[in-house]
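Structure first, then comments.
Left out: one protein chain. Kept in place: all the others.
And now, chain A:
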Amino acid sequence: MGHLLYTLGQVNKKTMHKYEQESKKLGKQSFMYAWILDETGEERSRGITMDVGQSKFETHTKIVTLLDAPGHKDFIPNMITGATQADVAILVVDATRGEFETGFEMEGQTREHALLVRSLGVNQLGVVVNKLDTVGWNQDRFQEIVGKLGTFLRQAGFRESDVTFVPCSGLTGINLVNPPTEEKLLEWYKGPTLLDVIDNFRAPERPITKPFRLSVNDIFKGTGSGFCISGRVETGLVETGDKVLVQPQNEMAVIKAVTIDDVHTSIAYAGDQVSVTLSGIEMQNVSVGYILCDTTQPIPVTSRFEARIVVFNIKVPITKGFSVILHHQSLSEQAVITKLVAQLHKSSGEVVKRRPRCLVKNSNAVVELTTSRPVCLELYRDVKELGRFMLRVGGVTIAAGLVTQIF
């Protein structure tokens, strides 16, 4: 991804040169493009992405905000935060022999990532088959990966027409922006470059007419007075000078300024990644996962709700009293499954069993959840983005859910 930004001119030559030199010193020259998005010392010295990195670039028809999400198991919560804000996703898989297999086997991350983004409402996916240069641009290898992944993604619920596979090499930069020059690849590949794929994604419809909601993703001190929060406008629009309600704290605040990508604007619409400056509220009283919303139509706040969940491939069954971590937008909160209402049929959604004793893997069910602190949720049928959530236990995602009723 870093290389893509560099080629598109988002990173200047001088900085790139600096990264190259510094990464060489650490003996990790191949990470030089990764450094564009991984900025903390910890991330650079370990050579992995830990938190979501944000950047933007332009294609022929679109302005794209890029969220670079971590892939490592321990940082999935961060990845969920990123994925909740995404419209489309690009899945990068390693084509090196053995590497793809470890990622794709039962315990691997590739499966979990694909399932996660699908459950979070992303339905267009670009699959980048990376490092194809290490296997000599072998077509069979590419086809093998396409075959395996394609079957799996169809099972996960992606439509075939919404998934595009692209062969490329991130380090050498082949087939990222410019059409490939590598002859071995040209022999069999005539498809689009990565940039074309991104350009071809359909833009989703934005719920601009709905009441304003913005989920807080980050809080930081900005320049000047007040403090800034950043996040994505989920629905509606926001203008400078608007009064907003901060939920679940139930406090009023005034929007002092709105910036999109460090440029001041007066108004932001649903789908925009913005940072807004707030006043009239203490910085301590806002935390990640809170929602800014319209004062006249505030978001419901609850600590008990009913939801329809899809249970993933889990090792131990879910019973009443299971404590889980609820991931909703940027929020992660401890919650307990207080009631198993009914087990549903996988495809028809009919009730198979009322009040089941436990839920086994790959089942659908209606459950009741209680969170330890009040959270902001919307019914799925009202606002899709704010009605989805994930349940995780012990570093594994166990279920994805939709809010069906708020008590």
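By our rule, a contact is a pair of C-beta atoms (placed from the backbone, for glycine too) under 8 Å apart; a residue touches a chain by one contact, two chains touch by 3 or more; residues count from 1.
What we mean here is this: contacts and distances are computed from a predicted model.
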item: Protein name (UniProt record) of the chain left out of view, among "Protein pelota homolog", "Mediator of RNA polymerase II transcription subunit 18", "Macro domain-containing protein" or "Eukaryotic translation initiation factor 3 subunit K"; value: "Protein pelota homolog"
item: Listed residues A:Gly280, A:Pro317 or A:Pro374, member touching the removed chain; value: A:Pro317
item: Among A:Lys62, A:Lys243, A:Arg355 or A:Arg381, the residue in touch with the chain that has been omitted; value: A:Arg355
item: Touch list for chain A against the chain that is not drawn; value: 39-43, 46, 50-55, 72, 74-75, 77, 217-221, 230, 286-288, 315-317, 319-323, 325, 332, 334, 336, 338, 353-355, 357-358, 360, 392-396
